[in-house]
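All protein chains but one are shown at their positions in the complex.
Let's turn to chain A:
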């Protein structure tokens, strides 16, 4: 089975280019604006979209993404509406890979089988669920693979060579390397250390490796793009969105553009990278 994720990384490989992966929170700051933002991302140069599922207690996220989730929850965002948003996005775009990223509880409460069926028909390609390590693969990972969705696993600086095979065993689509031990948006990733880590993981897998956490600028994105198959930017985009809101936290005429412009600048950075190391 080939997903949009597999197809996209295969295309990029023939172009000799690293992927640019963007993260935004579903429903931030409201449903209509959020859909417009997601639609604008591919046009601005995003190769893969990660869409955050809002959760009250995002334990691996820094203050920016926590706040984005709370903005979304405040306007009544739910997992069901997140899937509807994906369905609306898919009306105009049937090629850009879309990955849902979040925490397990909303999915568990929605019901795993029903969620996987609804996610698949909505046009979701993959899942990144932060609090489901390989030790809990029976919960969602295995059923997701059977349902035809990629389950994208996080590898971190604490994942040593001994543990990597377990982490990679049921991973598909791509591997998300978390470049720092920490929460989203905290420290800056060191490109050389990232390069070594990517090389280490590549000894264990043929999957593309994308790097995230701590990439904020076009320069940083370019540096990472030279070391990895993709770079992920989330917090910087969420911050750009937040800075465009009015005093009550509502969208303004600037909001969609603020995210699209930063996406375009970051995408330029990635595209300016020398061919990714093989």
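In this section, a contact is a pair of C-beta atoms (placed from the backbone, for glycine too) under 8 Å apart; a residue touches a chain by one contact, two chains touch by 3 or more; residues count from 1.
Just so we're on the same page, contacts and distances are computed from a predicted model.
Student: Which of "Fe-S cluster assembly ATPase SufC", "Iron complex transport system ATP-binding protein", "Tryptophan synthase beta chain" or "Transporter" is the UniProt protein name of the chain not shown?
Tutor: "Tryptophan synthase beta chain"
Student: If the hidden chain were put back, which of A:12, A:99 or A:154 would touch it?
Tutor: Reading the full complex, the residue touching the unseen chain is A:154.
Student: Among A:9, A:23, A:110 or A:151, which residue is in contact with the omitted chain in the full complex?
Tutor: Answering carefully, the residue with contact to the hidden chain is A:110.
Student: For the chain not shown, which residue from A:5, A:85, A:130 or A:210 touches it across the whole complex?
Tutor: Here the residue in touch with the unshown chain is A:130.
Student: Of the residues in chain A, which ones touch the absent chain?
Tutor: Within chain A, the residues touching the omitted chain are 54-60, 62-63, 66, 70, 73, 78-80, 103-110, 130-133, 135-136, 153-160, 163, 167, 178, 181-183, 186.
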